[in-house]
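Have a look at the structure that comes next, please.
With one protein chain held back, the other chains of the complex are shown just where they sit.
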Amino acid sequence: MAEITRTLHRKTGNFLEDFRPGQVFRHKGGKTVTEGLFTTFTEFAMTSNPLAKNARYARAYGYQGLVVPPGLAMLVAFSQTVEDVSENARTNREYIDMRFGAPLYVGDTIEVETKVLGIVPHRKIDNLGIVHVQSTARKNVGASDEAVVMTWQRKVDVFKRDPVAELHSGEAEPDAVDCELWLPPFDAGADYKSMAHLSSADSYFEDFEVGTRIEHSRGRTMTTEHIHLTAILDNTSQVHCNQFMIDQDPKRYVGGQLIIFGGIPFTLCLGLSSPDIGDNALGDICYPTGRHTAPLFAGETVFAATEIHALRDHPDRPDLGIVEARLLGHKFQADPAAEKDSENAPAGWKKVPIFELERQIAVKRRSHYA
Amino acid sequence: MAEITRTLHRKTGNFLEDFRPGQVFRHKGGKTVTEGLFTTFTEFAMTSNPLAKNARYARAYGYQGLVVPPGLAMLVAFSQTVEDVSENARTNREYIDMRFGAPLYVGDTIEVETKVLGIVPHRKIDNLGIVHVQSTARKNVGASDEAVVMTWQRKVDVFKRDPVAELHSGEAEPDAVDCELWLPPFDAGADYKSMAHLSSADSYFEDFEVGTRIEHSRGRTMTTEHIHLTAILDNTSQVHCNQFMIDQDPKRYVGGQLIIFGGIPFTLCLGLSSPDIGDNALGDICYPTGRHTAPLFAGETVFAATEIHALRDHPDRPDLGIVEARLLGHKFQADPAAEKDSENAPAGWKKVPIFELERQIAVKRRSHYA
Partner (left out) sequence: MAEITRTLHRKTGNFLEDFRPGQVFRHKGGKTVTEGLFTTFTEFAMTSNPLAKNARYARAYGYQGLVVPPGLAMLVAFSQTVEDVSENARTNREYIDMRFGAPLYVGDTIEVETKVLGIVPHRKIDNLGIVHVQSTARKNVGASDEAVVMTWQRKVDVFKRDPVAELHSGEAEPDAVDCELWLPPFDAGADYKSMAHLSSADSYFEDFEVGTRIEHSRGRTMTTEHIHLTAILDNTSQVHCNQFMIDQDPKRYVGGQLIIFGGIPFTLCLGLSSPDIGDNALGDICYPTGRHTAPLFAGETVFAATEIHALRDHPDRPDLGIVEARLLGHKFQADPAAEKDSENAPAGWKKVPIFELERQIAVKRRSHYA
């Protein structure tokens, strides 16, 4: 055995002073979507759209097979950026202009690049700043079906390594990324009606009404399963999986316990809304903005609601309409002083919003499909 | 943003007064069996039959590949009926005449229909009644290998929505469903013996004796994993996954905690019995009847036993015999007053039966296979 003469403490991820406007990260790893990942996440979140459940249905609609739902596409693509962008972050501040392109299938391999659009010091907290990035996920790089699967911007609060380091403050222009939702062509000869019983009967474009808020009926209690789920996404942030680190200095970390990766309530809220909102969608077009408004911990139960804000014709597709909606996630916290409130929190409980997301969804018209 | 002018509380599933004799549900969704689902459930339950573990063995026996074991086929098919039939149920009362047909493989897509056979008000509880249904699961609808995978009846206690609603009491005849266990032909030229070491040596037809009770050696402690498992089956019943709902009114729910979906002990007991009973089975022919006799909760350990009640020749297959058995599941509950009893519960513990199932199994004869 060799004598050990030096010890390295490897640290991963960048700190605030490491970022430069215009800098581009080609992220490590990449990720092939296996049937294992697909099942774990699609179904964990109670996604009900048959495009993600029933391969016969998906193929009849013109897809190659089971379609990865947008929540899982987001989880896979986003997680690829964590080590470079947010391993040393305190919190994810905002999702911006998240757009979907080519469909993602089991067997496809995702690779992601990120461009730094801005670095701004925090106004009040010395060792913190806001990093603004644009990320783009491609599938099957170099193959004939190479395509952009999604692109998005986000702002994230990143710690400094050295509290007195100079920042490379500044801005860079976002790249113009060609990323528009691929839609299977409407086939006038196809017998869509024979499969109409497989999706919910009351979530066609004609069923939505501007000004409606839909409280989705189901809740889902999260367990410590989140540690495993986060690991299999390659999300390496230690605040999700290293209890010992948190026990050393609980006050430094939100809630003094392992916090659930934000992508999980993101996906779970999409899933909980799915029977009422997404069952007859052909895809999510974009999420103009979104944010987490409170942390989520193991043992808490997640609920969701959707507000319908606008209904538009699809510019090219008479068989589809576009629903503009806001997805809202919440949990309840015990609060002995709370009386039963107007938002349906029972007495003794306080409703705590945890997530909100603007969505534009391409939804089938009953006139064409049922 | 549009102003929100109305709020909808979406409720899913039918209540007692919604059912009508003869009514048919074509269930939503459907489900493609992925390798993710297959692994999670087959192996979670400690299934040991090599047909479900070893693709070389399964193909050599004449199957297309790994065979979905009956417990998982049941879980997938049964769960498809939950939203329409039992989302608003208190409990599942009885399984009746569950029969298996075509083998189910990874990649196959299951779709299920249910016919209502009867509605009977509960004798003592005003807001409850018994719904009797017949369900049939087909695979690969519309394709050349479309086939019935299984069919079964069940009785379930369903709540009324409106305590004073009139019921559509009455009965309907069950459909005659052609569903007989598919068996790969015996190939006199095949070298089955060269693979005989891959299954247990003492579970051939010749090894069983009427009047024997076999206590299976293994136990398995369930964890809160059941929440995730139930979600990925598309079983949407809230009593399995919504702790907040239960915390609001614990007395209304069995045990005041999340109850484990009955399909999980069903499958787990089959798995625990597998090394002693099912390792040399080519399939389960039918389950004439079965029921849950106590609930199961996270943290409890499940055990199983099998009683051998009859042994019959297979009418068409000299290489096989039919074992008629009763599968019994149990757990133990702390009971300070309990002395060590004749059924092997240790002092201080009471044995609690949780599940029983009549089984008819097609089992290989050693004379032909080993």
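Chains here go by letter, A and B, matching the order in which they are written, and residues are numbered from 1 within each.
Please note the rule applied: contacts are C-beta pairs under 8 Å (C-beta built on N, C-alpha and C of every residue); 3 or more make two chains touch, one makes a residue touch a chain.
Owing to the predicted nature of the structure, the values given are computational and were not obtained by experimental measurement.
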| item | value |
| --- | --- |
| Contact residue for the chain not shown (choose from B:Met46, B:Val120 or B:Ile322) | B:Met46 |
| Footprint left on chain A by the chain that the document does not show | 1-12, 26-32, 34-37, 39-40, 107, 109, 111, 140-143, 224-225, 227-228, 231-234, 236, 238, 241-245, 248, 258 |
| Touching residues (missing chain, whole complex) on chain B | 34-40, 43-46, 48, 50, 53-57, 66, 106, 197-200, 209-221, 223-225, 275-276, 279, 299, 301, 303, 307-310, 326, 331-332, 346 |
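Convention: only the chains that are shown with their structure count from here on.
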| item | value |
| --- | --- |
| Centre-to-centre distance between chain B and chain A (centres being mean Cα positions), rounded to whole Å | 34 |
